[in-house]
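For reference, the structure is listed below as structure tokens.
Omission of a single protein chain aside, the complex is shown with its protein chains in their original locations.
When the chains are written out, they are named A and B in that same order, and each has its own residue count from 1.
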Amino acid sequence: MYLWLALFFFIIGGLEAMVLRAQLALPNNELISPETYNQLFTMHGTTMIFLVLMPALIGLGTYLIPLMIGANEMAFPRLNAFSLWMTFMGGTLLYFSFFAGGGPDAGWFNYAPLSENNYSSSHGVDYYLIGLILTGIGSIGAALNFVTTVLTLRAPDMKLNMLPLFVWMMFINGFLILAAFPLLNAGLFMMLIDRQFDAHFFIPSSGGSAILWQHFFWAFGHPEVYILALPAFGIISEVIPVFSRKPIFGYKFVASSTVAIALLAFGVWVHHMFAVGMSNTVNGFFAASSMLIGIPTGIKVINWIGTMYKGSIRMTVSMMFALAFLIDFTIGGLSGASFAIVPIDWQLTDTYYVVAHIHYVFLGGTAFGIFAGIFYWFPKITGRHLSEKLGKWHLWLFVFGFNMTFLLQHMLGILGMPRRIYTYPDLPYWKILNLISSIGAIFMFVAIGIFLYNIFITLKKPRSAEDNPWEAWTLEWSTPSPPNLKNFEQLPPIHSRRPLWDLNNPDNPDKRLN
Amino acid sequence: MQFPDIEITERLFLYFGIVAFIIFVLVVFFINRFTVKYRDKGEIPVQSGGNEKFEVGMIIIAVCITTFFLVMTLMGMKSIQTIPDNPKADLNIIGHQWWWEARYTESGVLTANEIHIPVGEKILLGLTSADVIHSWWIPDLGRKLDMIPGMKSYMWLYSEKEGEFLGACSEFCGAQHARMRIRVIVQSREDFEAWEQGQLKEAKFSSDALFNRGKQVFEERTCTNCHSITVNQDSADIGPNLTHFASRKHFLSDMKENNKENLRAWLKDPQQVKSGAKMPNFIFPEEELEALVHYLSNLK
Partner (left out) sequence: MKDKGKLLILLLVGSETFFFISLIIAYVYYRNFTNTVDTVAHTLDATRAGIFTLFLIASSVTLIVAKNALKKDNRKRFKIFLVLTVLLGVIFISGQIGEYIGLYKKQITLDSDVFGSSFFTLTGFHGLHVILGLIALTIIFLLSIGKMERVGVAAFSGMDVYWHFVDVVWIFVFYFVYIMPLL
């Protein structure tokens, strides 16, 4: 259900992006009005983050966590349904704004006072606020469910240090959501009270503070980046070992770097606000923390590459997406690290360099991770294999189009193109770079078409997947594909992180951990 | 002041670029090598689960790189952004939806969108906003700094070279954020002073009938509620000060060249030219339009 919801909004968000790129293909283009453009980019960002990536990751978590820890269902199935419907309601309300006088037009970050009544008179921002409060409550509900499920419903023999890494990361992620979303909700409520009851929280002209909103938003917003990244890290940490036929390199380091990221994530938000004009002391502190958080992330990349060392690598579409993730996420991570170097940030923040960066993280990172996960678990979830041939078309077109669109945007940022502009003057190189970027988007569009077609034709085929087609080792692969309503009739013995490996290789089992 | 800000930033970016490039090449190299060398041959490899010494070594290397960049960053920040206590700005810039108001502290010059500064002199900018958050950014002349309503921020503006430099608002500020661009004109000290003198003169008078008709229209049609045609610190600043409008080469925040044709189109229907702009459509009759265009384009 979550996954269908995500797919649906992914198509909408993607279409919005296509319109945006069409408008930006040429300088001084007047295809759509600035007002429309602003609504579209606001909705594109909000949709992709809150209605695509979040539900996709929560959906995978909800489906897989019980299977991977040997439980028959989530701890609170009704809470689960409640979360889903909250997210759905939030999304519907957000889009309903278009029928109620105009969508939100103040950006997904919704900075005050631009988002206050004086400057945004349509009801779009109100719908945005209510929509996000609802999806936020939905996410908190899902997180409560994840953490409780992992803590109470694990198979009796499975200790916490034996959790599959995907589950571990979703578990840590649960805590991140529980701590981060209330910050956003508090801010959203305050702004809603501002807009509906004429309060003064974020209105500078009557004593409020424009900066406080930014603090709330980014104190949520940066953890949110990791909330979207950690589950993808988890997927990659499952996919790469299985297709390298080797256990993950440095389980302890991958697991503990996750905790480090989760803790540091709450101490870096001001790097979104270096250009606000706070003192060098404040900026210096957050520069240090922002650089620090790069270290555990870098360690993960090293571990994933290390896993392949002396492995036996099978190049399935899932594995290839994981590798594309590694390369493109490295670019996104490195460009992210450059913002911690404050003088560079003073130049490049709020330019197309940032646009390129976030897309390398969210699309090249999270979305590639999700694709890898979908190709990996699709046979388990549906009992059918996605076509590898179509998958490769999807992969190559998407990776090619993606890099074509976003790699050059780094250059545009350095050349001085601010972000969120609906058009631009015909300055040297701007035209050609933007045009290439827009053409790249078409490749991605086609690739997604192939992906949808792939899903569609696969679902029409009869079920044929074996229980464990990839020769993987975690518990979900001991069930039939798709699993029965009650996940497990009987659990295999669990003594290590790879119970199915032990089962199939009784002469060479992993070290016992319990 | 050893280095202009932009040089510090460029140097940092260069160092960063080199390190980042090396890391990226290593990642791609190893992925490529491993996927080729260890391609599946149907064998089960040795099930090794990591190497702690190697990981610790990598962490130490990462910490070293980070420390280096942190020190560089802190030094860079200090030399770019050291503002005296109780700062007094040489030049105040106030962001509006969607134009830039400039107030020169010493001379009292008021202008908009085209900002003149003398070459080779450090100028302390004071930035704030009259409505929503804007952000000052001239890529070739240093850092960006947000302009926040109810708050004043300071930064140095400095250029070694004469010339015109383009910039843009870099904080999303509403419908015409894209067309909130700015031009900084760096001049020699003499040229700058001459320009300042010119800007300080009161609006010119003329016996020209059409000019005076235009002036009359300007006053009768409530233009003065938003725009001033006098150099007075307390005068209306809802719209740009027009005392020396014709001395500016562009108008509408660097959107259009300042000529009679563009001016006429703008006055005729502002929303057609720049939709969302705060200027109302006055529906001037042809005769008034003619006079206004003539009047404004003679305000040198």
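Quick note on the criterion: a residue touches a chain if its C-beta (ideal position, glycine included) is under 8 Å from a C-beta of that chain, and two chains touch if they have at least 3 such contacts.
Note that the structure is predicted; figures quoted are calculated from it, not measured.
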{"item": "Displayed chains contacted by the hidden chain, counting the whole assembly", "value": "A"}
{"item": "Which residue of A:201, A:304 or A:339 touches the chain not shown here", "value": "A:201"}
{"item": "Sole residue of A:7, A:20, A:144 or A:412 that reaches the chain not shown, by the stated touch rule", "value": "A:144"}
{"item": "From A:94, A:190, A:254 or A:301, residue that would touch the chain that is not displayed", "value": "A:190"}
{"item": "On chain A, residues whose C-beta touches the chain left out of the figure", "value": "75-76, 79, 140, 143-144, 147-148, 151-153, 178-183, 185-187, 189-190, 193-194, 197-201, 206-209, 212, 216"}
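The rule is simple: only the chains that are shown with their structure count from here on.
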{"item": "Distance from chain B to chain A - Cα centre to Cα centre, in angstrom", "value": "33"}
{"item": "Of chain B, residues touching chain A in the complex", "value": "5, 8-9, 12-13, 16, 20, 23-24, 27-28, 30-31, 34-35, 38-52, 54-55, 58-59, 62-63, 66, 69-70, 72-74, 76-78, 80-82, 97, 127, 131-133, 135, 137, 139, 142-146, 148-151, 153-155, 166-179, 181, 275-276"}
{"item": "Residues on chain A engaged by chain B in the complex (per definition of touch)", "value": "33-35, 38, 105-107, 111, 113-114, 118-119, 204-205, 209-211, 244-253, 275-277, 280, 283-284, 287-288, 291-292, 294-295, 298-299, 301-303, 305-306, 308-315, 323, 326-327, 330-331, 334-335, 337-338, 340-344, 346-347, 349-351, 415-416, 418-425, 427, 501, 508, 510"}
